[in-house]
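With one protein chain removed, the remaining protein chains of the complex are shown where they sit.
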Amino acid sequence: MQINVIFFGVLSDVVGKNMLTIQDTDNMTDLKRKLITNYPDLIDYTYRMAVNQQMVEDNHRLFDNDIVAIMPPFAGG
Amino acid sequence: MQINVIFFGVLSDVVGKNMLTIQDTDNMTDLKRKLITNYPDLIDYTYRMAVNQQMVEDNHRLFDNDIVAIMPPFAGG
Amino acid sequence: MRTMKDKNYFVQGAIDPVFIGEQIATHNSNHGIGAHSIFLGQVRADEKVGKHVAGIEYSAYRDMANKVFAKIREEAFEKWPLNCVHIFHSTGLVKTGELSLFVFCSSGHRKESIKAMEQIVEDIKHKVPIWKKEIMEDESVRWVQD
Partner (left out) sequence: MRTMKDKNYFVQGAIDPVFIGEQIATHNSNHGIGAHSIFLGQVRADEKVGKHVAGIEYSAYRDMANKVFAKIREEAFEKWPLNCVHIFHSTGLVKTGELSLFVFCSSGHRKESIKAMEQIVEDIKHKVPIWKKEIMEDESVRWVQD
């Protein structure tokens, strides 16, 4: 089971990449824990999450090959 | 003592002219009575009045050479 | 009594969309502006007693109307932090599909410019001595009694 994670805005600078894959996780809470373990600086940032282009909350269930977007507060306009 | 009266929109069609003068009147209520006597069709129309380009009500006092505008409901835009 | 001639807010005939683009472009040197709100009035081909409107002939009590436009503009500047307010209203014939009113409010942030534009458009509808005569397809006419 593999999850694709993409980062936007300041968060791609924080993580140092636009995209990575995470193995063996089946929910957002666990995924976030794994990300913060690997990239501790993330803890200083607020972000929202989308799975397959739909906004989701922490307890969202994940499936193989889901695309998770980690997004700073929106600033369009 | 002479008051200049100007008509706008549909009212200039009703009265058949854009402008006329009325003698010997010193308030709007009396002026309106004189206008309706001369142009009875006016009674079928709603209108607002300005004296020297300021909106006024019925009991407004008039002075020599005042310019009274008789105006149908506004329809700008 | 004003000694200066009042500013004129009227344009003869329809307002050209190219003019609107040009007006927008002139504001690119005002670096405090973050938001523009624009309202445009366009002449509809309404159907009345089986005939379509071909155009509207606008008339106004010009001197008074210009004073009222100036007052509406001043009140907007008092109420909201605005960078610019421009108002243009047609006089004379404006054909169906053409533009008769152009209100243009600019401010640092979006909310002020939108609220000011909305209020100015309402004020223009209710406070400015302007009248419309609809010109029908068959050239018959009908005063608009709002």
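A, B and C label the chains in the order they appear, each numbered from 1.
The rule is short, and it goes like this: a contact is a pair of C-beta atoms (placed from the backbone, for glycine too) under 8 Å apart; a residue touches a chain by one contact, two chains touch by 3 or more.
This is a predicted model, so every value here is computed, not measured.
Participant: Indicate each shown chain that the hidden chain touches within the full complex.
Facilitator: Spelled out, the missing chain touches these shown chains: A, C.
Participant: Going by the contact rule already stated, which one of C:His27, C:Lys51, C:His86 or C:Lys127 would touch the omitted chain in the full complex?
Facilitator: C:His27
Participant: I need the residue numbers on chain C that touch the omitted chain, in ascending order.
Facilitator: For chain C, the residues touching the absent chain are 17-22, 24-25, 27-45, 52, 96-99, 106, 108, 110, 113-114, 117-118, 121, 125.
Participant: Just the residue numbers, please: which parts of chain A touch the chain that's not shown?
Facilitator: 6, 8-10, 13, 50, 53, 69, 71-77
Everything below uses one rule, namely that only the chains that are shown with their structure count from here on.
Participant: With centres defined as the mean C-alpha position, give me the chain B-chain C separation in Å.
Facilitator: Whole-Å distance between the two chain centres: 26.
Participant: If you average the CA atoms of chain A and of chain C, how far apart do the two points sit, in angstrom?
Facilitator: From the centre of chain A to the centre of chain C is 49 Å.
Participant: Show the residues in chain A shared as contacts by 2 or more other chains, in ascending order.
Facilitator: Residue numbers touching two or more other chains: none in chain A.
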